[in-house]
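Below you'll find the structure I mean.
Right after this comes chain A.
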Amino acid sequence: MLLAASSIADMLSTQTTSGWLPVFVAAVVHVALVGAFFGLPAGIFIWAERKISGRIQDRLGPTRVGGRFGWLQSLADGVKLLQKEDLIPAQADAFLFRVSPYIVVVAAFMAFMFLPFSSGLVAVAMDIGLFVALAVLSLEVLGVVLAGYSSGSKWSLFGGMREAAQMVSYEVPLGLTAVIPVVLAGSMNLTDIGNMQAGWASNWFIFHDPFSFLAFFVFFTATLASNKRAPFDLAEAESELVAGFLTEYSGFRWSLFFLAEYAAMFFVSGLATILFLGGWWTGFAPLDNWLASLASSCWQGDYIVRVIGMKVFLTKSAILVCVQIWIRWTLPRLRIDQVMTTCLKYLVPIACFLFIGVVVYPLVLLTVLGRTTLLPGTGPFAEPIGERVPVPVVRQPIETASAVVDGPAAVTTEEH
Partner candidate 1 sequence: MENLLFLIYAIAACGGAVGVALSQNVVRMAFWLVISLASVSGLFFMLGADFVGATQLLIYVGGTVVLLIFGVMLTTTGPYLAIKTNPAEMIQASVVGVAFLGVVLSTVTAVDWSGNRATLEHAGLVSRPGSYYQQGEGNTSRQIGTALLGVRFDQMEQGAAASDEAAHGHHHDGHTHADHAHGNHAHGAADHHHETISASPRVGSGYLLPFEIVSVHLLVVLIGASYLARAKRRVEQAA
Partner candidate 2 sequence: MSVPELLNHVLHTDLPRSVQIFAPELVLCVTIIALLLVRMLKWHHKFPTSWVALFGTLAAFVGVFAQFMYMKTGGELPQMRELFEFWGLTQAGVGTAGEYFTGLLVHDPFAVFFRLGLVLFLVLVQALTILTGIPDQEDGQDFYTLMIGATIGMMLACGANNLLMLFMAVEMMSVPSYAMVGFLKGRRLSSEAALKYVVYGAGIAGVMVYGVSLLAGVLGTLSIPELGSRFELLMGDQPFSLTNPTAVATALGIMLVVVGLAFKLSLVPFHFWCPDAFEGASAEVGGFLSVASKAAAFALLVRFALAFQGSGEAIQTLCLIFGISLGVVSCLSMTLGNLAAYTQTNLKRLLAYSTIAHAGYMVMAISALMVLLSGSADPVDSAACVEGLMYYIAVYLFMNLTAFAVVAFVRNETYREDIEAYNGLSAGGPMTKLLCFCLLIAFVSLVGLPPMGGFFGKFAIFASALKAGSVHWFLWVVLAIGGLNTVFSLFYYLKVLRAVFILPSADESRTVEIPGFNGAYVALITLPILALGMSWVMGDLTATAHDVAAYLFH
């Protein structure tokens, strides 16, 4: 499907002369793709969460729907939720109550537009992709606050308030640590950041230096919190707040929140993969080199490479999501004041320190060792930081076609 989409966009933008049709088709295809990536992980990871939690708690988890592994359980859940009555409490502000799930979904959905699944496989290729993605993701909090407020229930209100405070606070360490790969790569373009990490796994930014190594964990913690995942799921603390801002929601609207949560989990995992874990590169230099050469050597080579890259990327991200699930069912929940203390008194200073460290580190190394990396000059991990596997992808056509999802940029240039 991906292959087809990319081809359509390219073909149409190069072969058709009339202005808006190719970009329109390309836009539709891209939206469909992003939609698929938005919906699918939710289904899969909900099932995964149930299975994993079951195993952790020494039970089986779903076993019936869809055979032995219960892999259709999410679908069955979805059908069940759709059948439920869509209740709106009498105390609620009906308009805002109806509208807030959509804000959350739109925010989580839009963030996917900026996430490259492989080199060049991105709906909106922007120079400041990381910045925009974080900005868009931060809009989710509005939906949560409005949901909490409009439900007309104190549990919801408290849940919403806690959630908002938490998300806004954790954006600070999240942003500070997300900037570290930007400093290392010299670009905010997620595709560029990913491509910088080709080659041996030692080229991944997590292994770049001790500071970026720690930064990954701070980043991961902050994403857990900003996704309201355990142990930071104060907003939905069942024992205190019933279900937080979700208390009054049921049926379809409730499932929208859930969908958004799992999509956001996948999104931040993908972001972590691109920023720290080598993105769509395998981390094994000969393989990466081979992929790079494949792109130019055979028919539709770059598409094949992209799809392979996407698989790698999805695998890495899925592993991270599983880690998130694992953490949720292993660690006890924190108290709200502990959550805030963790952020403001520990994570923020640590993130600042790491940021400064990452900036100073190469300078120190340069003065002490005379080179900017600790790795020795020979051996399998000797790939110097500066030299990269040549980037195999011709990004231009896709970028032009896809920019339309967002705005007029590409169209204007064409029309002149």
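On how the list was made: all candidates are chains of the complex that A comes from, given by their letters.
We adopt the following convention: a contact is a pair of C-beta atoms (placed from the backbone, for glycine too) under 8 Å apart; a residue touches a chain by one contact, two chains touch by 3 or more; residues count from 1.
These numbers come from a predicted model, not from an experiment.
This complex pairs chain A in touch with one listed candidate out of 1 or 2: 1. Those residues of chain A that touch candidate 1 in the complex are listed here as 19-20, 23-24, 91, 93, 95-96, 99, 103, 126-128, 131-132, 134-136, 138-139, 141-142, 145-146, 149-150, 152, 157, 161, 164-165, 168, 171, 188, 404, 406-413.
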